[in-house]
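Only one protein chain is missing from this complex, and each of the others stays in its spot.
What follows is chain A.
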Amino acid sequence: MTDESDGLHVLLGGYLLGGLSDADHSAFTEHLRTCAACQAELGQVSGLPRLLALAGPAGGPHLSPDAEGDAAAAPSVSDDEELPRLLSAVARRRQTRRRWFTAVAAAAAAVLFGAGLWLGPRLTAPPELPTTHVVAAPAPGSSVRVDVALVTRGWGTQLDLDCEDMPTSGQLTLYVIDRKGGSTAAASWRGTPTGYSQLTGATALRPNEIQRLEIRDGKGQVLASATT
């Protein structure tokens, strides 16, 4: 019966958004009476239809770009022109506050979505530090995309990762394999719902002492690897 009830859990989406056939609707309603997992999940997402209604009738510019047209587009701004203004305001106010280390931004970014907008490796690593970029090749059967920037630091190597299409849950670990085959974990993180993540790891090895990088899932399965 497991297969059948797995099929029923999934109806929660259509139950909430609408569109279930009468038969599916009754089947799910019946299932909901006895399935604690679905009851709990419905409790978490039951506010969604009301929120979606706020973006009605058509769901806003991302769902129907033609409907709202230019009205939805914020005035476009050139970062190159506006960023210096922001940074000079930062300079004016700098003396009045404590230092805020890049790590704050980098750590926060690791849990955020929107990889497309994130220029982390280029921004968090001061440009004068020697940096090598590699793209990790997905293991057979995996579709993950991982860009790695290896930044040479006094203490070893900083590893800036930009990951896409990753598993959406479970633990992920970056391993650094040295020239003798020894492997050490250099970062661990959790899958995010969108499959995107950006993060920074560290190893005492220098870039030329690193033979290979591997990203593994919670079962130790290699998802992607890069030879440096």
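Quick note on the criterion: contacts are C-beta pairs under 8 Å (C-beta built on N, C-alpha and C of every residue); 3 or more make two chains touch, one makes a residue touch a chain; residues count from 1.
Basically, contacts and distances are computed from a predicted model.
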Omitted chain (choose from "ABC transporter ATP-binding protein", "Peptide/nickel transport system permease protein", "4Fe-4S dicluster domain-containing protein" or "RNA polymerase sigma-70 factor (ECF subfamily)") - UniProt protein name: "RNA polymerase sigma-70 factor (ECF subfamily)"
Candidate in contact with the missing chain, chosen from A:Ala37, A:Val90 or A:Ala204: A:Val90
Residues of chain A (touch criterion as defined above) contacting the omitted chain: 9-14, 16-21, 24, 41, 44-45, 47-52, 54-64, 72, 74-75, 77, 79, 82-83, 85-87, 89-91, 93-94, 96-102, 104-106, 108-109, 111-114, 117-120, 123-124, 126-127, 192-194
